[in-house]
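A single protein chain has been removed from this complex, and every other one stays in its place.
A, B and C are the chain letters, set down in written order, and residue numbers restart from 1 in every chain.
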Amino acid sequence: MEKNDLIIHLTDICFSYPGSPPALDNLDLKLYKGDRIGLMGPNGSGKTSLFHIIMGLLKPSAGTIEIFNHPTVKEKDFRKVREKIGLLFQDADDQLFSPTVVEDVAFGPLNLGKSQDEAMDIARNTLNFLGLAGFEDRITYKLSGGEKKLVSLATVLAMEPEVLLLDEPTGGLDDRTKAALKDVLSNLDLSYILISHEIDFLADITNAIYTMEDGKILFDQELHVHQHVHAHPHGTYTHEHK
Amino acid sequence: MEKNDLIIHLTDICFSYPGSPPALDNLDLKLYKGDRIGLMGPNGSGKTSLFHIIMGLLKPSAGTIEIFNHPTVKEKDFRKVREKIGLLFQDADDQLFSPTVVEDVAFGPLNLGKSQDEAMDIARNTLNFLGLAGFEDRITYKLSGGEKKLVSLATVLAMEPEVLLLDEPTGGLDDRTKAALKDVLSNLDLSYILISHEIDFLADITNAIYTMEDGKILFDQELHVHQHVHAHPHGTYTHEHK
Amino acid sequence: MIEELSNGDSFIKRLDPRIKIVVVFLFSVVVAVSNQLPVLMLALALSLLIVLSAGVPTKEFLRRLIPVNMLIIFLWLFLPFTFAGKAAFFIGPLAVTHEGVLYATRITIKSNAMMLMLIALVASTPIFTMGHAMHELGIPKKIVHLFFFTYRYIHVMHREYARLLNSMKIRGFRPKTSLHTYKTFAYMVGMLLVRSFDRAQRVHNAMLCRGFKGNLYSLSKFSIKRRDVVSLVCMLTAIILLGVMEWKKTI
Partner (left out) sequence: MHISEGILSPAVLIGGAAITAAGVAVGMRGLDQKEIPSIGILSAAFFVASLIHVPAGPVSVHLILNGLVGLILGWKAFPAILVGLALQALLFQFGGITTLGVNTLNMALPAVVCYCLFGWGTRSGTGRYAFIFAAFASGFCAVLMAGILVGLSLYLTGEAFLPAAKLVVAAHLPVMFVEGILTAACALFLRKVRPEILEVAHAPD
């Protein structure tokens, strides 16, 4: 691949929370333009911490971060990064804090210096794109779990990022909402890294799956496809089969 | 089945949150001794509300609740119910409020009138049973997601209930912890109702799966078993196949 | 993160928390009403001795003395000039009075002595144990209860605050003196409150499910041992001695 297709380049990243064993331990990661990477790993293996390191919400104790071929060290560098990389938090409740949906979606564009009207336009368009037209004045706090995830995604997409970091976007979602989310993601023309415990979901919408264990990414994996016996009730409750 | 094997009997339960459409709508449910019921349904279909109605945390606007063949209406009736039915909350953070693990697990037995020493013994034994020996003095809010779920389960089991209501016990758990949880549940000699969005998990450890939709339980379902193509990376990250 | 100050094992750590609370309270009261410089110096020496024997690292307790001394430094900017008395010397046109300097010195010693004692208490007693001990000492159950709940929610809220702050950051928010900033912070506080209110309800429900009837139980049993009695007698003697010295000289 071309050098200027390298978007995220982490080398030897170490990080630990105060008073805890290392959460990330000499971790390396490369994300090229067009990559769609799935990331799995046991609870506590450091997946969320990795995303927060990339966004500059946590500071590594060692290692280098290069994003769009620029070394990224200071808070000022990360401010630029955050305009180009969008993060969907593991818990949608962490992402939404405005009273109404449209205010929350317009918040990012406003911070990027857009005028009130432009920001509102962007917010409306993003909501339409995600099939959330009519949600503008809904109270974010009262949305259902699935709706919260989609609105959170809208707040991120409204900033028109080039890369998405998605932290367990399917957590707690029913199969219908999961299918809707899958549709949206496969129609986006973006690079992304997606954390999930659901291998089926990852296999469908990523082109590489890495696993994390004890603060490291393991690359020596191959993707196997094999038969699996699976039971479920038929009826009104739809379930997807490929 | 014998009449005195009927543990939970709900008839025509209606419930709505103030200012919202009905969350439960003429719902019927019977749980017999030995039953292991799985419950699925879209987000917002009223699964959690149903559990809270059974525990007396929400009061139905219509319908009758009979538990162990006694009509259960007042707060006083529900106090007895809560000694025999244990509820695992959807969010483990709601369940754990004591500073250390052992204090949290001993909280229930103490409320049941056990002495301090007895309560400590029960707490230790329950933790051992769940493979959590050595966790006694860990700070609850510093546990990882998976550990929190297991400790929450310990707090419920320490009350020695006859029935368990488990609200998405696998939410956000990795496959290993899920397998551990599956083991624990299949070794318990209890009746339970288990909410989950994961049909594979339900199929393995329940003997009936009901679906909920719009505040009603649908019983006209059959369990089908069929082939399913499934991909995942092989390597250090273990994944169970039956 | 809000962390409790806690230290390794020490003699003081093993004392009955009720004894510690009573001693620190009486000490603080006596020092608060004292005015004799020698008495205050003795009190400071005593508190320093205790904080060191509680095993608090010097760097740690010095760091914790900073907030107290900020206000003290602020007062030093005024008191030497404004306190009526004989002028000791002049800084420009301003007279520094002898009494003013003395007064500010007394306040400084008092503050630090009382704080050191409080730090020794906090470092040797977990907050929850302190709550149970206060209950045993006659603080009403409901207040102690409120104390427990608040302590638990501080952590939950502070964590949720940190997360919402991250959410604001990743969307390019930078605090400035502007209406947008204030509105954003107000929304964040509102969201914190709303979410916490619901969580409070759910936690209360979880407690009800486990048979909670409004009673508090503690797993840590308090029992007065010989070392507690000895320490209590020693400390009471020291405090009474301080009191007597103060009283003798002022009469």
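Operating definition for what follows: contacts are C-beta pairs under 8 Å (C-beta built on N, C-alpha and C of every residue); 3 or more make two chains touch, one makes a residue touch a chain.
Keep in mind it's a predicted model, so treat the numbers as computed, not measured.
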Chains on display which the left-out chain touches in the complete complex: A, C
Among C:M114, C:A133 or C:I170, residue touching the chain not depicted: C:M114
Absent-chain contact - pick from C:I12, C:I50 or C:M130: C:M130
Residues in chain A touching the chain absent from view: 99-100, 139, 141-142
Residues of chain C (touch criterion as defined above) contacting the omitted chain: 2, 4-5, 24-25, 28-29, 31-33, 64-65, 67-68, 71-72, 74-75, 77-79, 82-84, 100, 103, 107-115, 118-119, 122, 127, 130, 140, 142-143, 145-154, 156-158, 161, 175-177, 179, 181-183, 185-187, 189-194, 196-197, 200-201, 203-204, 214
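Note that in this section only the chains that are shown with their structure count from here on.
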Best-connected chain pair, where connection means C-beta pairs in contact: A-B
Longest centre-to-centre distance from chain B, chain (CA-based): C
Whole-Å gap between the CA centroids of chain A and chain C: 42
Inter-chain centre distance, chain B versus chain C - centres from mean C-alpha coordinates, in Å: 42
CA centroid of chain A to CA centroid of chain B, Å: 30
Per-residue multi-chain contacts in chain B, two or more chains: none
Shared interface positions of chain C, touching two or more other chains: none
Complex contacts: residues of chain A adjacent to chain B: 40-45, 90, 144-146, 168, 171-177, 197, 199-200, 203, 209-211, 213, 218, 220-237, 239, 241-242
Residue ranges of chain C touching chain B (in the complex, touch as defined): 126, 128, 152, 155-156, 159, 199, 202-203, 205-213, 215, 217, 219, 221
Residues on chain B engaged by chain C in the complex (per definition of touch): 52, 55, 57, 79, 82-83, 86-87, 89, 91, 93-95, 97, 99, 102-103, 106-108, 110-112, 116, 119-120, 141, 155-156, 159
